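The complex is shown incomplete by one protein chain, all other protein chains being positioned as in the whole.
The letters A and B name the chains in turn, as written, and every chain counts its residues from 1.
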Amino acid sequence: MSTESPTPTTAAAPRGALARLLDSDLLHGFLRSPITVLSALIVLAILIAALLAPVIAPQNPFDPATLNLMDGFSRPMQANAFTGNVYWLGTDAQGRDLFSAILYGSRVSLLVGFAAVAFAAVLGIALGLIAGYRGGWVDSLIMRIADVQLSFPAILVALLIFGVFKGVVPPALHDKAAIYVLILAIGLSDWVQYARTVRSSTLAERNKEYVQAARVIGVPAPTILLRHILPNVMGPVLVIATIGLALAIILESTLSFLGVGVPPTQPSLGTLIRVGQDYLFSGEWWIVFFPGLTLLLLALSVNLLGDWLRDALDPRLRR
Amino acid sequence: MPAFILRRLLQSVLVMLTVALVSFGLFRFIGDPVNNMVGQEATMAERAALRESLGLDDPVPVQFLRFVVNAAQGEFGVSYRMARPVADVIAERLPATLELALISGFGALALGIALGVYTALRRDGWLSHAIMSLSLVGVSLPTFLIGILLIYVFAVELKLLPAFGRGEVVDLGWWTTGLLTTSGLKSLVMPAITLGLYQLTLIMRLVRAEMLEVLRTDYIKFARARGLTDRTVHFGHALRNTLLPVITITGLQIGSIIAFAIITETVFQWPGVGLLFITAVQFVDIPVMAAYLVLIALIFVVINLIVDLLYFVVDPRLRVQRTGRGQ
């Protein structure tokens, strides 16, 4: 279809941007934008908290045996009527400490997010490089596949993969495999952007003198691609990846919300929200509120970082 | 131009065939169709007879051909779960989804362009900054959370709008519409907002970025230098030039609106194809999944064709450029 009109986020970033990334100019710009610094801090904080969840969390919310049902519906910072236990952010219907659940839930969300982005990026970059460098029928084939893929929005591809998964994998393995299927599903649905961007950059780089020169002196194609072309397309890729991370996190929570993601006994942020939604009217607002807030903060901060990165890497938008 | 259109058509057919292949693969290889159609008590002879009558013993390419021919006639077999022809079920549900998608799509387009232009022209105004920040929040807030929030505020607390369903619908025989009744229109408000918000922010940010880009070009500077009024420059020249990518993206987004309708329809119990699909996934109802897949691809391909045609209308230069480049 419209191969010549990449999305706006990708059009903006110029070549050779990675080199400029660590430039003091960029760092300077970063420090000058308080919102960006704040976003970075929030992402960092959630990241560390999620990584250290087993150490920080007072409870392992994924192990049903550690839950005490009588602790259920404890209000934040208030003693439970039956057990007298106090939980910072309260507990959910099963007596699961929400603070721990959010830490572990963010862990799932972030793991799925990062892994899916990495998967999509590697796949997309590889295909984009090959398509752009080889050209001809290889290029046509890859880009047509990308077109077909694009006709299916991420959520649909992911749901479809899940449908197939449920039909093929025996139910006993569903819980264990769910997270990998999520990564696969989200990753597979998102590689096209990378491929398109990398391809167009590669097309442009391919005819540059330095590449021509390398080719003439007999440098093998993979080396040219990895050493010379890849670094030059990393800027736009970084922007796509950052925004892709936010999208992946949201997609994961959406799938879990739709009930096809991770099982409710190992809740991610989306699952917590799905379950908590049932208690919105009965006054147990905290069950949906805190996971929702965490998800929003995380996605928003990552988006803000991506936004800033795109502007920063695009000199035309600099003031 | 005819050559270009022809090429596009051919490409579309190719896309549809690929999708049909995936869909056929689902249908044929995931979950034994025979097992799904007869109970486990069925004897081997009954199974064999059914295999025969379904043509499952023919070579796979023959089966695929039959699948494509049937699909082209809207024939997708029988839903495992509802035991009704899939085409009937989809035909019943499609109006609900299309109405929702079109309303929220056009709403997002109109509002998105307006806000995009505004924020581009008043780049440093406080309102622009507020809109831009809000739009990021909108993008970061998952659709389902927005839906839940709206239900809580407008249905439960304020009791202004219905919390679920399509309200009263009028049956026109070949179409059911909720647009002709008050309850139908009221029911449409929250789902349409929920569904359109993401596209709205997307279009708005796109229009803004493109506008800023165009406003920097020499051509605009030249137009200003010629002494044209701001209004003429902004709307006659700048906006016109930003429309091209906007059309592309919006076209692409309509496909995703229909897919995102899955979430909205789940939250609001909107009886459309999205809700049908998500139940099909939960029940591993392969015929419904396969048909939905083909349907979405078809909608996407058709929209893309329309978008390509619109290119010619909006930007005459492209006619020469495109056909010349042979892309």
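As a convention for this text, a contact is a pair of C-beta atoms (placed from the backbone, for glycine too) under 8 Å apart; a residue touches a chain by one contact, two chains touch by 3 or more.
Here is the rule we go by: contacts and distances are computed from a predicted model.
The chain that is not shown carries the UniProt protein name "Family 5 extracellular solute-binding protein", picked from "Phenylacetate-CoA oxygenase subunit PaaI", "Fe-S cluster assembly protein SufB", "Family 5 extracellular solute-binding protein" or "Multicopper oxidase CueO".
Residue-wise, the contact with the chain that is not shown comes from A:Met70, picked out of A:Met70, A:Val86, A:Ala177 or A:Leu226. Set against the missing chain, the residues A:Leu47, A:Leu123 or A:Leu280 yield one that touches it, A:Leu280.
Contact between subunit B and the absent chain runs through residues 36-42, 78, 80-84, 92, 148, 151-152, 155-156, 159, 161-165, 168, 170, 172-174, 177, 180-183, 267-269, 271, 279, 282-283. Take subunit A: the residues that touch the chain left off the picture are 63-67, 69-70, 72-73, 82, 93-95, 171-172, 174-175, 263-265, 277-284.
Just so it is clear, only the chains that are shown with their structure count from here on.
Averaging Cα coordinates per chain places subunit A and subunit B 23 Å apart.
By the touch criterion stated above, subunit B contacts subunit A in their complex at residues 11, 14-15, 18-19, 26, 30-31, 136-137, 139-145, 148, 152, 156, 205-206, 209-210, 212-213, 216, 244-245, 248-249, 252, 255-256, 259-260, 262-263, 266, 277-278, 280-282, 284, 286, 289, 293, 296-297, 300-301, 304, 307-308, 327.
Residues of subunit A touching subunit B in their complex: 1-5, 7-8, 12, 144, 147-148, 150-153, 155-156, 159-160, 162-164, 166-168, 246, 250, 253-254, 257-260, 270, 273, 277, 280-281, 288, 292, 295-296, 299-300, 302-304, 307, 316-317.
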